[in-house]
Every structure is written in structure tokens, then in C-alpha cells.
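Left out: one protein chain. Kept in place: all the others.
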Amino acid sequence: MVINFIEKLPKIAGIFAVAAFFCVLSSFAEAATGDEAMFRVNNTWMMVSTFLVFIMHLGFAALESGLTQSKNTVNILFKNVSILAIGLLTYTICGFNLMYPGEAWVFGKWFGFAGWGVSSPEGAAGLIAYADGNYTYWTDFLFQGMFAATAATVVSGAVAERIKLKSFLIFSVIFVGFVYPFLGSWKWGAGWLDEMGFYDFAGSTLVHSVGGWGALMGAILLGPRLGKYDKGRIKAIPGHSMPLATIGVFLLWLGWFGFNGGSVLSADPGPVSYVLVTTSLAAAAGVIGAMIMSEVIQKKPDLSMVLNGSLAGLVGITAGADTVSVLSAIIIGFIAGLLVVVAVIFIDTKLRIDDPVGALSVHLVCGIWGTLAVGLFSTNPEHSFVVQLIGVVAYGAVAATAAFVIFAVLKATIGIRVSQDEEKQGLDIGEHGMESYAGFQIFLNQ
Amino acid sequence: MVINFIEKLPKIAGIFAVAAFFCVLSSFAEAATGDEAMFRVNNTWMMVSTFLVFIMHLGFAALESGLTQSKNTVNILFKNVSILAIGLLTYTICGFNLMYPGEAWVFGKWFGFAGWGVSSPEGAAGLIAYADGNYTYWTDFLFQGMFAATAATVVSGAVAERIKLKSFLIFSVIFVGFVYPFLGSWKWGAGWLDEMGFYDFAGSTLVHSVGGWGALMGAILLGPRLGKYDKGRIKAIPGHSMPLATIGVFLLWLGWFGFNGGSVLSADPGPVSYVLVTTSLAAAAGVIGAMIMSEVIQKKPDLSMVLNGSLAGLVGITAGADTVSVLSAIIIGFIAGLLVVVAVIFIDTKLRIDDPVGALSVHLVCGIWGTLAVGLFSTNPEHSFVVQLIGVVAYGAVAATAAFVIFAVLKATIGIRVSQDEEKQGLDIGEHGMESYAGFQIFLNQ
Partner (left out) sequence: MVINFIEKLPKIAGIFAVAAFFCVLSSFAEAATGDEAMFRVNNTWMMVSTFLVFIMHLGFAALESGLTQSKNTVNILFKNVSILAIGLLTYTICGFNLMYPGEAWVFGKWFGFAGWGVSSPEGAAGLIAYADGNYTYWTDFLFQGMFAATAATVVSGAVAERIKLKSFLIFSVIFVGFVYPFLGSWKWGAGWLDEMGFYDFAGSTLVHSVGGWGALMGAILLGPRLGKYDKGRIKAIPGHSMPLATIGVFLLWLGWFGFNGGSVLSADPGPVSYVLVTTSLAAAAGVIGAMIMSEVIQKKPDLSMVLNGSLAGLVGITAGADTVSVLSAIIIGFIAGLLVVVAVIFIDTKLRIDDPVGALSVHLVCGIWGTLAVGLFSTNPEHSFVVQLIGVVAYGAVAATAAFVIFAVLKATIGIRVSQDEEKQGLDIGEHGMESYAGFQIFLNQ
């Protein structure tokens, strides 16, 4: 029986073999679903992240308007809606292809451009997988497009309550359409800083500091709001709605889950979950840091400081969210929280630069801190403090110069500041002819 | 050696073959996970989309209350919370089975009904895959149920500040529970307009125009708010909170990612990502279109126009989001943005129909525009302008008639308008006995 079986084995094997072969063929069809499912889940994750980054624009709009006076609220909301529209459209026209030139470098790895407009290699609804098969061309475009506008939004906060609408919109078109993506190509477009080993996971420098440098130039060239530093006295100009500011901060924190979580560029559970943990704990530690520092310096814990503390923690962890330990994330966030309170007070009382919402302290100061912190805390031995510093300086030099030139040219031509009368009356009436809270009895602070 | 191997090949092959066979068996078990993962990711995407459509109800509540007077805010919020509850419950009782009758057509492909209540074919927690295995019965029900209530919410805006609460709630029950799903069956339920080749991807007509026709009938039968068109003069009645209106618009835009993205009915990365790009760019172009037209006509850029511009772009792209080019999407959204400003002013000053929030201009005018635009811009040669027009007219005729009859019967019986005293004092006190902003000093506009 056994011998008989062995003799017949070749024939039996034949049947097994043919059966196996066709099974394998059909199993390929099945197995393809595994790949297809991976593609779908990665793409879905990136789309969810895109929505979260989108909602940051509402977060910025709410925070900025909450921390300023009610007579300028319509203007701020208008700016923030416009920036998003401008950001998405300029990114479509040229930004995306400036930031990700692919092989189309023009000057070394410093400047590249892959052409005007956007189009998927596989046609409009093409199922082309991009970025190692993780998501589509269109996903990549939209996720990055949502990022783009945030850089200009940072500027918006620092120049609030006195900038001319038209000048700000022109600045935004240039800054978001050209400066941000050009600078972004140095690292995320695989340019020279990327080759040097500079690390900025989700944009402490590429997004937040770049925006922060623009904000600094704008605030300096505009000068302070009327009455802010009169006769040597520093006047506090409180925001008109703390609920609105708080809504803004919670939405920004929410959005950061996509900002950092999406920057993994796939739904890979290990890094995604880990990044969300470091992000959350840094934000929480930023709250506690700011609470303590505010209690120490201001004696009473200031809500706007604590709100900025959470953002400080978030900006701080953004550069290294995937590469520092949990304890390091807490330390980075906590220091950012301490730092933001000191910076807000220092910039206001010592430098006397008028930044109505604390954008410089949050995005510029903590953006730099977060980028350097990668050099101090990263678990990856290839990350170097010196290279991080080079990146910070290089980005600062070019972003600040570019923003200065744009604002200076605008100042010399159409002007960047509204009239004194308009500023006193509020930009809502002056620029838009409408009130933000019709029917409410409101005292103007000026 | 080689010869020996060839001779032994059959036996060696036998071992290989048997090994391969059992490997294949076990690989089938693995491959099943591929299918299961596809099911999970599709279902997860649809659930995320459901959440996004859900949040549109907060968007509508915020937009509508922000653009109206503070004395009617409680009333508006009450209506919007109620509509969602009514929509979900009536959809459970009969709406879902009216809209998707399956084989249970009663009169041709005009009217069908698959029975009362909802129940999964596989029992309460059954793992039945619905819609080509993409998601469960319950997912389908909940996603569509969230859509249902939006049609009545559109009406809410146009009849705000003067409609009796009870009458509006009765209208909503009938409109959401019967009219909307009955009309929906014509296309999404595979009815006669679907067979004719009418195309409405996510509801420019099925949701927005249908709601818009209801809004038109309500606004006409109610008449304008007191003082709105006194002695030939047109009085502007500004909204009481532009931050609230802006929060509303951002949340609506966010929700539209689920409204359009979920209408792909799977997480298929190609169409999903593409639809989100066209949706976003149309909204952005709508902002720019409305900004330009507002600047031209009104001289100062009006925030409420720009907010409505983004919604106009979103409503406009909804019918063809998956079937037009990126450039066409931008054009459709831009034209919608121009159109909405002209329509708001035309309806107010020429037609003198009082629509407090611009619902007619956004949902009816741009809903029609978007549906017709499919006939003009679609990349699918089967889409025909004439058929699109037939759909627009058919939906308009029945939706308007139905809404007229419901409102007219209510007007003739329990009345649809609050008393003049109540309107002057505000519906918050009149209908609900409470204030929206207790403690705040507010001037009534009337």
C-alpha cells in the first residue's frame, strides 16, 4: 500500500500540483486585496489627517479673533477664510510643484519647479499609488495644500488689528504661493538641507518658524497698535472672547493629530500611534508649564497663557514627534510651556514688538526650540544639533528676508497700515462695512 | 548529477506539490483577511463620512443663528437640534425604506416602499456586507439618515425669525420623513430619473435644491420679517455674531468632505481623493468669486458674502465632484461664488423675498447651477445637459408643490407665523421663554 502510494506519487503529485497552481492563481486575486486594502487604509488615514489640518484653519480663526478686540473680528475672520482659499489655489497653480520638484531641480538642490498646475500621472480619477504606494497623487496634493496656508495664518495673528486687508492678501499670495513651498523644498522636497541630514518631522521650522519669521517682519514694519506703548506705559489690550479663543485652541490641538499623525505618511500603526502620544503629552505638559510660569510671574493663572502653553507644546514637539522618547516629549512640551510665557512677556515689555495673539512666542520661539530639541533629545544618533541649528538659521535668514522685502515693497507702494481713524473705529467697519456682533452694546477699548 | 535530478524530478515535484497544496490552503485563510480588511476600511471610511455629515448640523445651526438676530437664537438652535432628531427617527420609521425601496416599487419607478422600520437582513449585529460588500446595512442607514435631515435644515434658514415652532416641526416631520426620501428614490433609489441617466453625485439637486424649493415656498407663504420692506425701503437686518457664522461655514466645509467623499460609497482611493480635491478647490474658488463680486457690487468685501461663497462653491460641485476636471471644478466653484452674491442681492432687492441667511441663493440657485454644470463640464459623455435639466425641473416641480401644500395647510389651520408682538420681542422669549445671551446688554433691531 505504502509502496504503491510512492509509485503513484508522481501522478498524485501531478493532480496536487495542478490544483495548487490554479489555487495559487486565484489566491493572487485574493492576495491583491491585501495590497489594495493597505492602499485604502493608508489613503483613508491621510484623508482624515487632511480634514484635521483643514480644521486648524478654523482653530486659527477662532483663536486670533478671540484674543483680539471685537471691532476687528470680521476682518480677522475674513483674512482667515481668504488665506485658506488663497493657499489651496496657489498651491494648485504652482506651490505643490515648487515644494516637490521631484527631479526638476533648477539650481542645485536649492530651487526646483516641476511645472504649472496639478495633474495625476494616471489621469483625473487614476488609481495611481503615490509615496511608496501609500496614497494617491491627489491625497498628497490636498494634504500638503492644507499645510501650506497655515504658514500665512501664523503671520495673520501678529499683524492683526492694524494691517490693510488688501496688503495682507497680496502678502499671503506671495508668501504661501512661493516663499513657503520654495523653502519647503529644501527639506521635504529632498533638497540640500535634507541631504545634509536636517530633521523636521512635521514642520516646527518648515511651517511654524517660517510663518513666525514672516510674523516678526510684519509686526516690526507695521509698528504697534495705537495706544499700545504710549508714553512709556505698556497697555494690555485684552481679547474680546475667551470662549472663542478656547474653541480655537482645542481645534488646533485636534488638528495637530492630523498635522503630526499624517506626517507619518501612512497609517503604519507603530509610528502613527506613537506620534499621537508624544504630541498629546507635549501639549499637556505645555499646559502645565505655562500654568506654573504664569502663576509664578503673573501671580494669577492666565487663561490665554495656558492656551498658548498647549500650542507651545504642540509646536515644540512637531519637529521630533517620532524620534524622541515619551519622557523627552513631556520635557520638550513642558519647557515650551515655560518658554512661551517668558517670551510673550519679554517680547511685549522688553522688545516692545506688538504681537496681539502671541504668535511670535508660540510659532517662532517654540518652533526654533522644537527644532533644536531634536538635536538634544532624538533617539536617532544621526540627528545632530549643529545641523539642526544650520537649518534654523538658513530658514530664518531666507524667510525673514523674503517677508521683509514683500512687506517693505507693499509699505512703499500701497501701504500696509490702515488709517488712525479706521484703527480706532475698528477694521470691521473700515475694511468691510459691517459689525461682528450687531445689536450688542460694546465699549471700544481705544 | 543533472540527469539524476531530472529522473528524480517527479518525486521531488511530488514533495513540492504537496507542500504547495497545503501552503495554498493556509494562504486562503490569510487571503480572507484581505477581503475582511477591505470591508473594514470601506466601512470605517463610511462611518467617518457619517460623522462629518453629522457635524454639518452644527454647522447649519451656527451659520443660521450667527446670521440672524440674537433675540431669535434659542429658537434657531432649538429647531436645528430638533430637525436632527426628527430626521433620524423618521428615517428609521419609514424614510430609509421609501428612499431605497430595492425591488419594492409600487408605481413604476416613481414610488416604492420596502416596509416600516429598519432591520439588518442578518440580525442586529449581523456582519452582512451591503453595497457590493463595502459596508454594513447599518452604515448605509446611518450615513443616509444623516443626509436626510439636511434638506429640512436648508428650509430652516429661509423661514427664520418668524415661523411658529410647532408648524416648523410638523413641516419637518413630513418633509424629511416623506418628501425627501420619496424624491430621493427617483435617483439614488434607482428610480426613473436614474434609469434616464440623470446624474447627481452627492445631492446638488436631491438634497440642496429640494431643501431650497421648500425654503422658497416657506419664505413666500410667510412673507418678510416685520420692517424688512417698509415703505419701499429695504432694511438690512445684520446677523448678531459673525464668529458663529464663520464657525458654521468651516464646519459645513468640513462636513462636505464626508458629504461628497462618503458619496463614493467606498474608500476607493482614486475617486475619494479626487472628489475631495474638486470639493476643496470649488469651495476655495467660491470664496474668491464671492470676494470679487462683493468688492465690485458692494465696494467693501462682505464677510457673509464670502462665507456664502464657499458654500456656493460646495453646493455647486456636489452634483459632479467625481466627474469633472480639476479646472472645471475651479470654474464651477468660481461661478457659484459670483452667482451667490448676485442672487442674494437680486432676491432681496428685486424679488423682495426675505431670506435671512441667503439659503435660497446658496442651496437652490447653486444647487441648480451645479446640477446643470454636470451637463456642461462632465468628462463622462453619457451625461446630458437636457437630462440634467429634466431632473432639475422634475425635482423642482414636486418639491415646491409638496412644500407649498404642507405650508399652506399649516397656514390655514394652526398658522405658520408668530404674532407681531412675539416677532418684535423675539422668538426666544415667545416660543421658549428664555434668552440666548443672559446678562448681555443687547439692543433689539426692531
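In this document, chain identifiers A and B correspond to the written order of the chains, with residue numbering beginning at 1 in each.
Definition applied: contacts are C-beta pairs under 8 Å (C-beta built on N, C-alpha and C of every residue); 3 or more make two chains touch, one makes a residue touch a chain.
Everything quoted here is computed from the prediction, not taken from an experiment.
In the complete complex, the hidden chain is touched by one of A:A37, A:L193 or A:I317, namely A:A37.
Only one of B:T136, B:T153 or B:S280 touches the absent chain when the whole complex is considered: B:T136. Residues 10-11, 13-18, 20-21, 23-24, 27-28, 31-35, 37-38, 40-42, 44-45, 48, 52, 69-70, 238-243, 246-247, 249-251, 253-254, 257, 261, 267-274, 276-277, 280-281, 283-285, 287-288, 291, 298-304, 306-307, 310, 322, 325-326, 330, 379, 440-445 of subunit A touch the missing chain (whole complex, contact as defined above).
The chain not displayed touches subunit B at residues 9-10, 12-14, 16-17, 19-21, 23-24, 27, 30-41, 43-44, 47-48, 50-51, 54-55, 57-58, 61-62, 65-66, 73-74, 77-78, 80-82, 84-86, 88-89, 92, 117-120, 124-129, 135-139, 141-142, 145, 165, 241, 244, 247, 431-441.
Simple rule for what comes next: only the chains that are shown with their structure count from here on.
Between subunit A and subunit B, the centres computed from C-alpha atoms are 30 Å apart.
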